[in-house]
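One protein chain is absent from this view; the other protein chains keep their places.
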Amino acid sequence: MNKIVKLAVVLGVISAIAGGILAGVYQFTAPVIEARNQAALKAGLLEVFPGNYKFSELKIKLKSPDPAVTFGKIYKVEDSSGNLVGIILDVTTPGDQAPIEMLVGVNRNGTINGVKILKSLETPGLGANASNPHYYVNKKKKITFLGQFKGKKVTDPFIPKKDVIAITGATITSTAVSRGVKAAGVAAYEYMQKAGGS
Amino acid sequence: MSYLTDLLKIFIASMVVNNIILMQFLGLCSYIGLTDNMSASIGMGYAVTFVTVLAAAVTWIIDHWILIPFNLQPFLEIVSFILVIGSLVGLVEIYLKKMSPNLYKAMGIYLPLIATNCLILGVTFVISMHRLDFIQALVEAIGTALGYFMAMLILAGIRERLRNSELPEFFQGKAIAYIVSGIAALAFMGFQGMIK
Partner (left out) sequence: MKDKLKIIWNGIVPSNPVLILAIGLCSVVAVTNFVKNALLMSFAFSFVLILSEVIVSSIRKWIPDEIRVPIFVVVIATFTTIAALLSHAYFPSVYDAIKLYILLVVVNCIIIGRAEAFAYKNGVFDSLLDGIGMSLGYSWVIITIAVIRELFGNGTIANIRVMPHIYQPALIMILPPAGFLVLGVLVGWLEWSLKKKKEAKK
């Protein structure tokens, strides 16, 4: 009996030390991870709406017209004199392996301003080309897969092989991204029309 | 209805589309080590199925009732999961030895191998990463384990045939097992996109 107590105490002490060390390391890395996420988000927002704009979080919920697509945070884009230029949605769409998280920027006039993939686990060489800056769907004009969405009207169909050039060997990824962009575009445009001048 | 479809999707995805061995490469030690013997593959298959489902249930409860409420998940998950699975395997072994000698004979010798099998811990991490609920977690565990079973049977069957065939000297031994698995994995890539 005495022996078992001793063993339990030894194991308990070691586990407690381990737990303490881990809590300490976590306290140290958590702010670093948070800061990185913030920086990545800021860079993403700027990439979707390049220029001298002010970004602020909009505390509203938009309903996605596509049941497979969900929206996260929503950001308002204003120019220096405070006019609404467009909004950016954090969109999650079901990818090939895991959900794809991306930022979709929509102009006030109902066109897509830019798309940026934040997180995805698509197959390297196939679906991962969606976020590859050197993979061109139009080699002559050097347009990337995401680049082709710029300037598209939200009323367009957004269907690969029709008005979207798909990535070779990655139909699922191409479809998923297109659906996400379309849903975001429609919801955002509707909201901005309702919001009117404000 | 849509919840049931979701479950079916999880099941097929975990068993075939993301087959744990051929697409995710977990549990390779036992896969390469045991499949030169058909009956060992079957015994290991049963043992893994049993322990995976049990482990998924227990770790889900620990995750959702202890680690997440107290905000310990980011840094205590690995330690607690591995300790729980280790003790679970020990308990199952003792229990089987006493209560069901027949079952123990069938899969008992594979149980110690399982405690360090990355497949089981892998499933529990996948469940926690995808934030599945309890039923979904069980379905994912069953699907993954059956997928493992299937891959074991496929390779064991092929290796049984290979034993009697003339192989180039270069590929004899383990090498051919890898090559065959690579080709099987290529075939399994064809399932990608089945689940949308």
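Letters are used for the chains, namely A and B, taken in the order the chains are written, and counting of residues starts over at 1 for each.
One rule holds in what follows: a contact is a pair of C-beta atoms (placed from the backbone, for glycine too) under 8 Å apart; a residue touches a chain by one contact, two chains touch by 3 or more.
These figures come from a predicted structure and were not determined experimentally.
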Using the touch definition up top, pick the residue from B:I78, B:I94, B:I135 or B:M194 that touches the left-out chain.
B:I78
For the chain that got dropped from the picture, name the residues of chain A it touches.
6-7, 10-11, 14-15, 18, 21-22, 25-26, 29, 32-33, 36-37, 40, 119, 121, 123-126, 169
Name every residue on chain B in touch with the hidden partner chain.
22-29, 32, 74-79, 82-83, 86, 116-118, 121-122, 125-126, 129, 169-179, 181-183, 185-186, 189
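Basically, only the chains that are shown with their structure count from here on.
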Just how far, in Å, is the C-alpha centre of chain B from the one of chain A?
32
Spell out the part of chain B that touches chain A in their complex, as residue ranges.
18, 74-76, 79, 130, 192-193, 196
For the complex, which residues does chain A have touching chain B?
15, 18-19, 22-23, 25-26, 30, 94, 96-98, 123, 171-172
